[in-house]
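First comes the structure, then the notes that go with it.
A single protein chain has been omitted from the complex, and every remaining protein chain is retained in its original position.
And then subunit A:
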């Protein structure tokens, strides 16, 4: 689905917006309303505390008995506290202590966490073991206790306390950075950078830091909020410096005078709530912005389609062929896009008889898998499926509801996927994954289902069925997993088997064996089969009839012998010419005739 088929014409149109997106994060953040509001609020807060002397002429610490519990007014915009200090001045100057303290804690956490995390994740080995051990130790210590002990030892110094808090927060940063580095250093482009001769410092700066950056910034914003609250908590407990104003100290003072002047709580309370909420919301907005771009969209999960294709009332479903098991006439599948609709299957007609293998062959994006999923009723919910005819064993599939369709799937229409491993649930034993559907569909006892499952495993060529029956998926090989899935597919004796690239993920020798197995089972049970593949060797090996697809359309449909002997469409001929089977073999080089300078000269 991802590759446009026109690889020969590399000049793909470059939309203006598709150009380099460097420096785009800031701009995208500014398009997010929440982020803009939060940034503005935080900026105003910082500016207000920095320029406090310009905003108020009062001192935050000088008591004035005349102004004790003064009401808000011209002299004191927010009133006075229990010893007549100006509340606004205390709020503004106190903000310095609170914000600076939180900033200090975050800075310390980052300064410790980021470099150690980078080194640990990048070099691993004993350095990693040592750092991780220390990080676990710090995390295991109860944070509040450590903080209180530290304050008791150092004395009432807010900045020292915040530095200690930074150390306590550092293991969180360390673990985050280490995890990001560990995942990215496995990427092939990091290996390619090594081979390109980049030194470690440069690799870290160019390829690893950008990946670590986003989660770290988000975590830093969250930590800032936490630090503001803890800072206020320490001051509230009276463990900060008594001579300095701070939001926590204001809360402490307000709390002592709760019955005399409860409104004193409002100013510091609002300041703390506004700061923490802005930082938290900003962290959310940052996460949305930083993590949305730069990475491929997650793979779409296939789900049951809601079949929006109620057929025209009088459409005659006519079977051209009395023996046809499946008839598809003029199938169209489309997806809504930003500008209208993208049609991925466009007017496909096909029929499958009992005992016939029909191949759907084409390159990526040709719509072959989408055609198969349409028959299975497994298109994503946003897909639109339309067809003039879609009948299976005399039933009109377009009229079937979800429940009737899932009764048919597994029971009469079975499916073999491309990736055997991802189609087995890793947390269940293979036996139960085989036996449970049989109990559901065939209404048989557990003992009977087990007996049949073991017989099936033996039938698909597994040497010791009992051992595989009790194994978990990770304990068996890919080829064996595909055999298990084939056993599951034929377990309810289906009439039609749909196999989507069933051997693409397998080794050559295993592929041949799995094709043998599919052929035997199909002949033995006279199953109809649709085989989706890109490999003409697979087509030649097993198919009776072939449809060649390109950009959602069938360009050629022919019996297998005729297709290979006498391909009609130019596209089919091009594809067949691309197979390398009869391409010229290269002859051995003559002795010592390097085309350019010899190696010795350059070295």
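Here is the rule we go by: a residue touches a chain if its C-beta (ideal position, glycine included) is under 8 Å from a C-beta of that chain, and two chains touch if they have at least 3 such contacts; residues count from 1.
Here is the rule we use: contacts and distances are computed from a predicted model.
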The chain missing from this complex carries, among "Peptide ABC transporter, ATP-binding protein", "8-amino-7-oxononanoate synthase", "MaoC family dehydratase" or "Spore germination protein", the UniProt name "Peptide ABC transporter, ATP-binding protein"
Sole residue of A:263, A:422 or A:579 that reaches the chain not shown, by the stated touch rule: A:579
Touching the absent chain in the whole complex: find that residue among A:388, A:541 or A:556. A:541
For the chain not shown, which residue from A:136, A:196 or A:422 touches it across the whole complex? A:196
Quick one: say which of A:73, A:155 or A:210 touches the chain that got left out. A:210
Which residue from A:33, A:66, A:153 or A:589 sits in contact with the chain not drawn here? A:589
Contact with the hidden chain only, please: which subunit A residues? 2-5, 7-8, 10-12, 14, 18-22, 187-189, 191-200, 202, 206-207, 210-211, 294-296, 363-364, 478, 507-512, 515-516, 534-541, 560-561, 564, 574-581, 583-589, 591-596, 598-600, 602-603
